[in-house]
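Okay, so here's the structure we're looking at.
One protein chain omitted, others in place.
A, B and C are the chain letters, set down in written order, and residue numbers restart from 1 in every chain.
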Amino acid sequence: MLDSIVFYFFAGVAVLSALLMVTRRNAIHSAVFLITTLLSTAGIFLQLHAEFLFIAQIILYVGGIMVLFIFVIMLVRLDVPLPQIRSPLRQWTAIFVAFVVFGEGVYIVWKSRLVPGHGLLVLNPYPSDKLPPNTENLAKSLFSFYLLPFEIASVLLLVAMIGAVVMGKKRANTP
Amino acid sequence: MMPIGHYLLLSLLLLLIGAIGVITRRNVIIVLMSIELILNAVNINLVAFSRYYGDVAGQVFALFIIADAAAEAAVGLGIMIAFFRNRETVLADEMDLLKW
Amino acid sequence: MSVLANTVHDRTLQRPDTILGADELVINMGPQHPSTHGVLRVKLKLDGERVIGSECVIGYLHRGVEKIAENRSYQQFAPYVDRMDYVSAVSNGLGYCEAVEKLLMVEAPLRARVIRTILTELQRIASHLLWLGTHALDIGALTPLFYCMREREEILKIFEKYCGARLTTHAFRIGGLQYEAYDTLEKDVERFCNSFEARIQEYSDLLTSNSIWIGRTRNVGLLDAADCIALGASGPVLRASGVKWDLRKATPYAAYDQYKFEIPVGSNGDTYDRYMVRLEEMRQSRLICLQAIENIPVGPIMARVGKVLKPPPGEVYHAIEAPKGILGYYIVSDGGTQPYRVRIRPPSFINLQALDKMIRGHLVTDVVAIIGTLDIVLGEVDR
Partner (left out) sequence: MLQGVLAFVQTWWVELLCAVLIVLVVPLIAGYIVLVERKVMADMQARLGPMRVGPHGLLQPIADAVKLLIKEDLIPDDADKFIFWFAPVLSMTAALTSMGGIAFGPWFQVGRDINIGLLFVVGVSALGPFGIVLGGWASNNHYSIIGAIRSTAQLISYETTAGFALVSGFLLAGTLKVSDIVKAQYTDHVWYVFLAPVGFFTYLIASIAETNRAPFDLPEAESELVAGYMTEYSGFRWSLYFLAEYANMIVVGAVGATLFLGGWLRPFPNVAWLGWVDGLPTLLLAVTGVYCVMRAGKQPVHVQVMFMWAVALVCFLVALIFGVVEFAHLTSSAAFLSQHPVQLLRSMYDGLYGAFWFLLKVSAYIYIFMWLRFTLPRFRFDQLMRLGWHILIPLALVNVIAVGIMLALMSSLGWNRWLAALLTTLGTLVVGMLLIRWNDKHAAAASGSIATDNTQVEDSYAG
């Protein structure tokens, strides 16, 4: 009962602010609504007993990436809304495609509801009292079975960092 | 506890909203933010499955996706700053040259 | 050091465009800003936080002091000069009185000159103390301000006992002094000087070797000797750049020729040097006071000047070393009871010219440090 209230609350906030995010013209407003979406997603993670991911989402996504976004928006002075050229064709295409994909998704979920053992609509969650302590569990698998991907991810971050530095640096003699 | 389908539908919705953002918006920063939204939608899926199967793998991959999103944001914004410096704009339509 | 100044300067010259190519940020510092010391307004053109240009707007406190002088008799104008540099009113008065005395071709008696010297040096200490407190406050040290005010209070009390006023004292008269020194003047000054030595060491302990303080002041607002002279800067600003020029030694006035003191000079011409020079000047002023109270000569305190002053036609320029720099009075007389023209060379105004040169290439944060280190008083800049 409480669980589903929490879920619907966060889900509602997430969807609503996601919609607002793609429709606002002011980039800062978009960023604020994206933050709201990310925070409600973090809430859903908490409701799913993924505590570490909840805090990782907040620290990394919200505290890191979004600060970066806002910083850049301020840096390039995007805070004034840009002139919007309406292209109805593109918009309608996008909405049409979205509806089609959404329909497909709903159809798949509906279709697979009765597959024994794996039915998406009837599957019961793993009993919460049998879940191992989240952080320890995550750390153990991250540093044993997933060690190589973990290291690759760190290399990826390093490469991204260097790339960002190179990109952000002012070249000496550009016009 | 509700069935997992609810999470999947939520994830789908967020993904589609993100996709609409990517397609319809011209402002590169908002496009980048929409991509973050899409990645986030994927995360919900992964974590939900991880919870329902009692397997931590989903969360591990969600973590990787967050790292990936960070890398993407850093590079994407770096490109955007470089672009802005040269063209004084952040509209995707203006990005019509492979080199400048 | 001058090399460094130039590199800073050149860097900005090489890239007039901003780092991102985005608009420059123009901020208005003042006239209502916590650290422009009154009503100075500086328009700063910023690239991010770096200053790429500036413009001073002054005149918010303009009262037309020089014009007022033309409609007042010589004595009547004396209190007005107190209102220029209102934190060192005694020095202003000294300069004016001596200028008029020069015009009248009279000299104040020795006793008057010695007492003038004592009070002027006390005023120098008070002015520097106020500068130190507010300068430290601008740089973010909250506490020295209150200590400095405590010491300054002692000096103001001596002034109050002497002439009844604390800030705009009008302590001297043309031709000497109006008031005889009160009975315990020597004792008060001595007591102050004795306690002051330890106190100034205390401020020095708080700031001089503090690495944040050094970081904030060293190599900030560099001004080399040639620049100083070209800009007409004087006082501690000039001496910190290594020019040993002090009117108290160069053209002694009052009774300065009788006392031994050093002229502190800096080497770098940065904010830290100006700080050190002013600290040392306070110590030297203390020494002068101590020497002066040892024997104050007995005698009259007023030269023989008439009730109505009618100086012979002519002109005179007299400059003294005020706490902030060279304070000059150029007075033209047409033989009447009122000056024909008075022109005042205010040290703050002329030192302020150096601001743009000093802040270019620095950060906004340094701007307040540099405005502080110039030690301007807007009453004197605007007159």
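The criterion applied here is as follows: contacts are C-beta pairs under 8 Å (C-beta built on N, C-alpha and C of every residue); 3 or more make two chains touch, one makes a residue touch a chain.
Bear in mind the structure is a predicted one, so any value in this text is a computation, not a measurement.
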Of C:140, C:164, C:314 or C:335, the one touching the omitted chain in the full complex: C:140
Contact residue for the chain not shown (choose from C:105, C:167, C:212 or C:226): C:212
Absent-chain contact - pick from A:71, A:110 or A:143: A:71
Hidden partner chain, touching residue among A:16, A:62 or A:108: A:62
Residues in chain C touching the chain absent from view: 4, 7-8, 11, 19, 25-27, 33-35, 47-50, 136-143, 145-147, 150, 206-207, 210, 212-213, 215-216, 218-220, 222, 361-368
Touch list for chain A against the chain that is not drawn: 1-2, 26, 28-29, 32, 35, 51-52, 54-55, 58-60, 62-68, 70-71, 74-75, 79, 133-135, 157, 160-161, 164-165, 168-170
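What we mean here is this: only the chains that are shown with their structure count from here on.
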Euclidean distance of C-alpha centroids - chain A vs chain B, Å: 6
Chain B and chain C: spacing of chain centres that average the CA atoms, whole Å: 62
Multi-chain contact sites of chain C, meaning residues that touch two or more partners: 20
In chain B, residues with contacts to at least two other chains: 81, 84-85
Chain A to chain B touching residues, read off their complex: 3-4, 7, 11, 14-15, 18-19, 21-22, 27, 30-31, 34, 37-38, 41, 44-45, 48-50, 52-53, 56-57, 60-61, 64-65, 68-69, 72-73, 75-76, 78, 82, 84-85, 90-91, 93-95, 97-98, 101-102, 105-106, 109, 113, 120-127, 130-132, 134, 137-138, 141-142, 146, 149-150, 153-154, 156-157, 159-161, 163-168, 170, 174
Residue ranges of chain B in contact with chain A within the complex: 1-10, 12-14, 16-21, 23-27, 29-30, 32-34, 36-37, 40, 43-44, 47-48, 50-54, 56-57, 59-60, 62-64, 66-75, 77-82, 84-86, 90-91, 93
